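For reference, the structure I am asking about is given below.
Note that one protein chain is taken out, while the other chains of the complex remain in position.
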């Protein structure tokens, strides 16, 4: 059994990690770390979880995990991850960070979107970043892994067949993101109270989102110059879990609907967690995040719109699973040589 | 008192018209027409309405309204409106159509988006089309009025200050629309049942929407050539009433955030139902349709995004009020010389 | 015009009062009071409200309202209302309190449910308490009015025809209350964040609710001994506005369905805000709070269940309108000799 620690165990991502780790046949949960909820049992913090784990939240600062964990997840705010990652990497074979602290490589871009998060270039270089489907065998044996943001995962998986697969030159990528309230965690903000958030279409990031910067940074390093401009607007809508990223793409390259569909199917042929779907193939229009709820799937649909000659790419995922904890388990599986889907075979819970 | 008839009284728009007409100090409801629910009282069809109106649904086909109505609303499907409008216009001084039958003027465009709706060019020419804020004094005395679609209203009000006000040349307009389930009415479709619609982000029109065609047609006639390409994707999200239209605009003209804001304020200075707002001016990000619920307001926000040099225009309205019945009352007021806001002074019911 | 002040203008009830006062033809808003949001404009605190009122929140403590208001609403927590009511009653002709500070008359009962709220017996005696429909002409000219709680209003209107009308002896009254999240206001509590509150059926008061004490106290004074035991359980469900109170009643008196229905119709014959409805009279089962949303109606249905010989009474209202601000306006109208429905004629906004 691989021994797993979770720092940030009291937050939503921490709870999701506990859920997935305890369902995983090869993992054993051996440490729960935090700062504010020391001494609390998981069931006090996560209403759905009530198994007896024999663990309570411990202070991460005071604990040496050398003998207790083979891998540690950081489900912590970016500044906390930045402060902890190096130290923990000296104690355990693998650290997997869910925060934004180490996602953007380009220093100026990082400083613009995470001005409060300091890190050394040397540490950044040691991190493997990326959606598991796109980073090949880099995860095998990695000691530091930075997981993409939830939107970044959806957008990157949506655009990769165009840029990395077909090699198109994208003049303009306009992204419209729609997500549920779980993306905001459990911080106390008036605008996130149920009376103000229910029924909302909240333009909370209408002209900029750091996940867009993360996507640009990734593609620029993976295949420089293929995306000329990329911008994003993000909205909170009236549900809890799941997001849909709509990417509207303008290109001067020749494309047609059939070639696009074929290219997507080919690109994701062996990737079991990416499902290339047609918009009208089932009872409801897809992709729709409700059709991936609770699962590690990312559903992707590509279309060509003669109106304005644009490509429309839609990608949906569960921000808590494929957008966070599930992708973390997927990376862990690849890191430790397990089958990629181990512990992640749950089908979507739908309707819910 | 102006005597009002409503055809299509059993649908959602019909119910909303009954609600607004009975609250209006200068209107008297004298006729409810329909085909399938003949003999039913309004309270049987509209659970919230239980005042005794002394009216039941009558068959429109068999009825001459010459002596009973000064104005008739058609809250009917486009083919029904197309069939009824001419005949009713011979009976009553004013017919106001809420359907898409007469919205698009250009014949080819109409045929593409409403292939099943036949109409004569002569009848089309007699209609005044448009958002009341933008058609000046054309409504005064009009005998046939075609109201814009809910999305078309939001988009047109959002773009008019750019095209009609500043006279910008818009190279690309990409519209992302998000709406609640009331837009689909009460037709029985599996995908609209609560278990499949709740929690959804449903890409129901990912590459084309006839309201976009309506907007293009309007602007092309109002000021030809200002919009090079306009495309739209539309999504159903998990609430009932209200929509948000996001217009992402690319232009080679010089613009900056401050000039845009000033232009919008100036353009709508005397328009009481359009509220130009800043994204962060209140407790929640705006515009958000929950902040206009039940009212005739359209909230508009304009921003300039240095990322990609785009203009972002957001417009929110209640699709049942400013997007349908309320705008119908507003047009009626202007048609009959009443103050524009008569019967429409209800403030938003929020939170709801 | 009657000049109105609102203390507690930044909360949900305060916002609802602003909405209703500004729509009322005989009222003029002249004062907004508060403690924490001094200097803020209403539109900053209430996203839907954006009319220019020329008012900002002022410190209530520092202000003498003698020359500024004819009536003051207290939309404040009970301890604040208890502290302010007497002083304000010396300054203005009428004070209307929306809190629980003065609702329960019996001292021991008050102390049990509001241990932190001190008040003098002399001040309590000056208050008129009750649902306007049930207190006859006591409101005319009253200087101090205590409005019932939202649940208390629904339950009292639901039970009154049995106790005050038919004079039945009720052995057991078991109340099950279901309400939306707006009842909890905008205080920052983790359990009220959207991710934890959406989709919930939250048993937040499973064995006791102070509104039940309020109801017992009212009926015991109105007609002693008619209710032997009354208990309540309350649940938060997944919407924002509106509540349904289910009262399950056991009695040894003879009753049948038809007599009950007749008694309810007779009891509320002249009460325009109480609508006695049959469960299956319209498209959806009623009463349902969505069918009164935004209006001052309370919908009531009574049934006799042969199973266990119980009476089932269901009452639904909008907790922000008939359960708070709207009922406040209704009381004001009666206090100042206006028609009871002035400013309250809005029909339900449905669907929403």
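Should a chain be cited, it is by its letter among A, B and C, assigned in written order, with residues numbered from 1 in that chain.
Just so it is clear, contacts are C-beta pairs under 8 Å (C-beta built on N, C-alpha and C of every residue); 3 or more make two chains touch, one makes a residue touch a chain.
From a predicted model like this one, the values you see are computed outputs, not experimental measurements.
J.: Of the residues B:30, B:76 or B:181, I need the one that contacts the missing chain.
T.: B:181
J.: Among A:133, A:217, A:288 or A:307, which one touches the chain that has been omitted from the display?
T.: Looking across A:133, A:217, A:288 or A:307, the contact with the absent chain belongs to A:288.
J.: So one chain is hidden, and I want to know which residue out of A:32, A:45, A:65 or A:232 touches that hidden chain in the complete assembly.
T.: A:45
J.: In the complete complex, the non-displayed chain touches which residues of chain A?
T.: Its contact residues with the unshown chain are 12, 15, 19, 22-23, 43-51, 182, 240-241, 275, 277, 281-284, 286, 288, 290-295, 297, 345-352.
J.: Quickly run down the residues of chain C that touch the omitted chain.
T.: 172, 174, 176, 178, 180, 190-191, 195-196, 198-204, 206-208, 212, 229-233, 235, 237-240, 242-244, 246, 248, 250, 279, 283-290, 293, 301, 303-305, 307-310, 312, 314, 316, 351-352
J.: If the hidden chain were put back, which residues of chain B would touch it?
T.: 12, 47, 180-182, 184, 186, 188-190, 192-199, 238-240
Note that in this section only the chains that are shown with their structure count from here on.
J.: Pick the chain whose C-alpha centre of mass, unweighted, sits closest to the average of all protein C-alpha coordinates shown.
T.: Given all protein C-alpha atoms shown, the central chain works out to be B.
J.: Determine whether chain A and chain B, two copies of the same sequence, contact each other through the same residue numbers or different ones, counting it as same when over half of the numbers at the interface appear on both sides.
T.: Here the answer is same, because the shared fraction of interface numbers exceeds one half.
J.: For which pair of chains is the number of C-beta contacts greatest?
T.: If you count contacting C-beta pairs, the leading pair is A-B.
J.: Indicate the whole-number Å distance between the mean C-alpha point of chain B and the mean C-alpha point of chain C.
T.: Each chain's C-alpha centroid was found; their separation is 36 Å.
J.: Determine the centre-to-centre distance between chain A and chain B, using the mean Cα coordinates as centres, and give it in whole Å.
T.: Chain centroid spacing, chain A to chain B, equals 39 Å.
J.: Which residue numbers or ranges of chain A touch two or more of the other chains?
T.: Residues 180, 190, 195-196, 198-199, 238-240 of chain A touch two or more partner chains.
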